[in-house]
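Take a look at the structure set out below.
Below is a slice of the complex: some chains, not all, each in place.
Think of it as A and B in the order they're written, each chain with its own count starting at 1.
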Amino acid sequence: MTTTRADGRTPSELRPVTIERGWSDQAEGSALISFGRTRVLCTASFTGGVPRWKQGSGKGWVTAEYAMLPRSTNDRTDRESVKGRIGGRTHEISRLIGRSLRAVVDMKALGENTIVLDCDVLQADGGTRTAAITGAYVAMADAIQWARGQKLVGQRSRPLFDSVSAVSVGIIDGVPMLDLPYVEDVKAETDMNVVVTGRGLFVEVQGTAEQAPFDRSELDTLLDLAVAGNADLARIQREALGYDPLAPAS
Amino acid sequence: MTTTRADGRTPSELRPVTIERGWSDQAEGSALISFGRTRVLCTASFTGGVPRWKQGSGKGWVTAEYAMLPRSTNDRTDRESVKGRIGGRTHEISRLIGRSLRAVVDMKALGENTIVLDCDVLQADGGTRTAAITGAYVAMADAIQWARGQKLVGQRSRPLFDSVSAVSVGIIDGVPMLDLPYVEDVKAETDMNVVVTGRGLFVEVQGTAEQAPFDRSELDTLLDLAVAGNADLARIQREALGYDPLAPAS
């Protein structure tokens, strides 16, 4: 593919991705992640105990909340706290992040502990939910490492059995493209968010025909792009962490 | 595949599907649809005018709201009106239904009119969102037919350019299966809702690894099952309607 995009990337190229670990002095794990101009602050809060409906199960719990600062967008959007209710999109993304991260956690190994992932979008330029998942994994890995250091989870237990990341793909003017910024996102005929583990397995595939239903071969091409993009993200996550969070604690 | 399910179906068989058109005396279109024991009342309300942000565009609007009666479930669930807020799942499904139906409507041909689809689950036994989409299409087709009779949309305009239906698929004990009732749904390792048009194109693919991430070949098998199931549903929709809603008005 030789199409060039507004930002100079090839169709199968990620935007510059940076991950700043430990951005927060207070959270057990944290990461400020950028996918180009999209910036999301991810914190992982590790606490003992689980919600009532899991008590006594011997298993842990992982959940997530996503939100956008009012001026993370080009025009200011009203705060959901001021409106007094959380919108459907926010709910939907929070649930997606939670499911994605739970997919790589062995709840038994986590023990009766809870990890809450807060993903706050400081600046939005497309792909906020995929950046959030990718950054939240790093924050969660650090929180688990912290818990091991504190002996809050067993030294031999391996709460993480895989890594997880996410990326968007879409078809614009007939060309499948990876990691869409806002200007591409609004033009996409089809838009898909794909969550993949470090081992290359699918956790979530959410494809939507924004403007035109798509056929099987388009779907296949998009999935190929997404799998390759997530392999890059898994590598970037590993480099950011600088240790292997899947290994048993030594 | 020779596995037999609790209800006697083969893995690639739909539950008995019935569509009772015109269940409501008041709505412009309505359908009481059953997927086995799951029963959803779908009404289509056709009104002139569009929301403020579409006024003057010459285009129409289609939106949907989904809800469950408190005792549609095995244990009673609290009403969202009493709790004072709509949950994430409700929001997410309402948005899915709206997007799915908009995918087959030519908003220009609809003109500045709005169709609201209300999908109320009277009894829930898995697949409520897929039954809702499938039934809402029938209700919407009838509402458009009504609007043509009332000359509220142009006689030569064709607001519908395709039909749409949805079905769930999942992997249970390693076997891919079509149209999961509640007992299968809770056991599924992977669960996918697939929205397909009458012409066989994808509108939404929403796959989730509930218990175990899935690989590409599992994904392919699930998509095959879903496409075949939706072809059956498209036929059942045509039979229920008894006329061709895609044809220009005579």
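The criterion applied here is as follows: contacts are C-beta pairs under 8 Å (C-beta built on N, C-alpha and C of every residue); 3 or more make two chains touch, one makes a residue touch a chain.
All values reported here derive from a predicted model rather than from experimental measurement.
Asker: How many subunits, all of the same sequence, make up the entire complex in this structure file, 2 of them being shown?
Answerer: All together, the file's complex is an assembly of 6 copies.
Methods note: only the chains that are shown with their structure count from here on.
Asker: Nearest whole angstrom, what separates the Cα centre of chain A from the Cα centre of chain B?
Answerer: 29
Asker: In the complex of these two chains, what residues of chain B are touching chain A?
Answerer: It is residues 85-89, 91-92, 94-95, 99, 103, 162, 192, 197, 199-209, 213-216, 219, 223 of chain B that touch chain A.
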